[in-house]
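Every protein chain except one is present and positioned as in the full complex.
What follows is chain A.
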Amino acid sequence: MSLLEVRDLSVTFTRSGQQPVRAVDGVTFDVAAGQSVGIVGESGSGKSVTSLAVMGLLPARGAHLGGTVTLDGNELTSMDQRALRDVRGRDVAMIFQDPMTSLNPVVTVGRQLTEVLTRHAGLRRGEAKAEAEQLLRRVGIPDPVRRLGEYPHQLSGGMRQRVMIAIAIACRPKLLIADEPTTALDVTIQAQILDLLRNLVAESGCGMIMITHDLGVVAGLCDTVHVMYSGRIVESAGTKELFGRPSHPYTDGLLQSIPRIDADPADLLHTIPGSARDTVPWDRGCAFQPRCERAVDECLAGPPPVAELGTPIVPHPVRCVRPVGEDVIVHEGNVAR
């Protein structure tokens, strides 16, 4: 059994007088202990909402949740708020994009760290302080004693993100969710933070979900990748398999359109035409169809089937009727091969 099992997760936002918006639709994935799972997508693809849903952080009003999220055998979506609060911080922890907005600006770094330790780990204040010092050291902050007494604004962006990571790992969570943890940072600092996360997962054996728009970050950090588009996972595979054989036209187009630092530039970049606004509801066809070079009539004949391009041991499911490199049109009948 996996550490985290997400089954058919859906999130619909409703507002009075407006059409409901389905932000996440039938998302299914697993995270094993010690595994890093990447969820990649552009803005609006539903990747962050997925992580909030897993954490149980969506607003009770206006957000309708479907499906199940099971962590270590415990179903989270049906758990009451109080029990969930114990799980968050202790079993699951989250690192957000912007540490300045997620740290409390008027509370010292030390208090924000010891709060977690006294609340979840039941340490006394003295013990918590010693532990906090160890944690800051572990995430690579020099002179931790002095830093504990400082406020978030006194730290640089990279330092702040290290503090966030220290808070997240304080209770040795089983699962770490990192939502664009390095997007606000410079590349050299990003490299430091990614290196730290890589070591943490390797040392502690926790599972990690890495949510990002940056395929480069995923390539260096994750074991498996799920690509999201318009609320659904359109392709999943092991990292090397996915980058070696991108099969959804969206994944393929995305990889081709990124300028690379290690390759001589072609004259013009490959582009995906249009924008994420040009879409089709999933129940009527493929949401990517209006932007897709490989689109055929079958793309608009109902929800696209999932073609399994991998093997039972190394799965590579693709939600597409005409995956890249395949000549046959995938029908409901010939989906599993």
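In this section, a residue touches a chain if its C-beta (ideal position, glycine included) is under 8 Å from a C-beta of that chain, and two chains touch if they have at least 3 such contacts; residues count from 1.
The definition used in the following text is that contacts and distances are computed from a predicted model.
**Student:** Considering only the chain that is not displayed, what protein name does its UniProt record carry among "Membrane protein", "Putative metal chaperone YciC", "ATP-binding cassette domain-containing protein" or "Multiple sugar transport system permease protein"?
**Tutor:** For the chain not displayed, UniProt's protein name is "ATP-binding cassette domain-containing protein".
**Student:** Based on the whole complex, identify which of A:Thr14, A:Asn74, A:Asn104 or A:Ser275 touches the chain you can't see.
**Tutor:** Of all options in A:Thr14, A:Asn74, A:Asn104 or A:Ser275, contact with the hidden chain holds for A:Ser275.
**Student:** Quick one: say which of A:Met1, A:Ala60, A:Val106 or A:Ile261 touches the chain that got left out.
**Tutor:** Of the listed residues, the one touching the omitted chain is A:Ile261.
**Student:** Out of A:Leu9, A:Leu215 or A:Ala287, which touches the unshown chain?
**Tutor:** Per the contact definition at the top, the residue touching the missing chain is A:Leu215.
**Student:** List the chain A residues touching the unshown chain?
**Tutor:** Listed in rising order, the touching residues are 42-43, 134, 137-140, 142-146, 156-159, 186-192, 194-196, 199, 213-220, 239-240, 243-244, 253-255, 257-262, 264-265, 267-273, 275-277.
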